[in-house]
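In this view, the complex is presented without one of its protein chains, the others remaining in place.
So, chain A:
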Amino acid sequence: MAVANPEVSGVRAPATNGVGKALVKVWRNYALRRVLRAIFVIWVVATAVFFLVRLLPGNPVQVYINSQIAQYGVSYEDAAASARSYFSFDPTTPLIVQYLQYLLGLLHGDLGISIATRGVPVIDVIGRYLPWTLFSVGIGMIISIVVGLLLGMVMAYRRGGVIDHGVTAVGSILHAIPNYIMAIMIVVILGAELGIYDVGAARGTITSGVEPSFSLSFFSDVMYHAQMPILTYVLTTAGTWALVMKSSTTQVLEEDYVMVARARGLGDNRIRGAYVGRNAVLPLVAQIATQAGFVVGGAIFVEQTFQYTGIGASLYAALQTRDYTVLQGILLILTASVVFANLIADLIYSVLDPRIRVGEGEA
């Protein structure tokens, strides 16, 4: 962990050479420190993903041979020969060589080429499917957070009221339902039983034949396909936000500075926003980032259920064929997005809470 060393040396004996000084300076800067930490985490994740993927039983060639035998009834020898001609991937290459090649590629921003679908770069797979996932998860999270935080504040201000009791009960139940179960419930209840939406027509991310454009019809088509995943994300997380925000707001309402602000005659809106709201949201920022990770992770199953062709669906497909490079790429991007969300949260945090900035420039 080379990044941590300058801090230690900087505290004990100030580095004398120029590079050392620069490193110490970098480490002391809050934002840069976060970025360096994020990069380190991504390296750890990349390594872990690389080896974990290879621990899965079977490899791409094996899976291919098995499927050839099962589908066409060819002999093992024939299937193996066909595999040799089909794959440019050789599972007998030493692991360490594969790993170094992979890392070297990563440094160049190269995630490799799909093993199972020859010639398709992994980055293209991700570029094609990830935006849909980010879109649906992002919209879902935004709606969920806005609704949740507002509900939470109302609950805190009217403790013991109808909204408080109602949201607490419903929120606790929804909180306990994982989003993939919720997705199945929506398909079964809204789709199959009540027929409120057409399970078949809503598959995919856009209706085939609709051309991407900045038009209302395109946007409404996109929303039509994304609405059920979004609903799933909102239903499973909004209640949690409301409950967390309620407890945080309740605590802040007891703070002296809120009473003092009232005594000073400040208007209700000013107190609710800058005095209560802002302080109540602070402890939630970190949780929001963590939650973002869970939602993206859960999206794999949710997208599968709705046949929404986002990154989750492609991950599922890659898992079936043991497509190492695609698996690596997608998992890395998913974790990186969580790390990135945490990084953003840290940086937002320092803007929201001046006390965090204290560390900056401190000797």
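By our rule, a contact is a pair of C-beta atoms (placed from the backbone, for glycine too) under 8 Å apart; a residue touches a chain by one contact, two chains touch by 3 or more; residues count from 1.
The rule is simple: contacts and distances are computed from a predicted model.
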Name per UniProt, for the chain absent here [options: "Peptide/nickel transport system ATP-binding protein", "Electron transfer flavoprotein small subunit", "Coenzyme F420-reducing hydrogenase delta subunit" or "4Fe-4S dicluster protein"]: "Peptide/nickel transport system ATP-binding protein"
Option touching the unshown chain, where A:170, A:185, A:266 or A:348 are the choices: A:266
Positions on chain A where the hidden chain makes contact: 255-257, 259-267, 270, 274-275, 278-279, 282, 352-355, 358
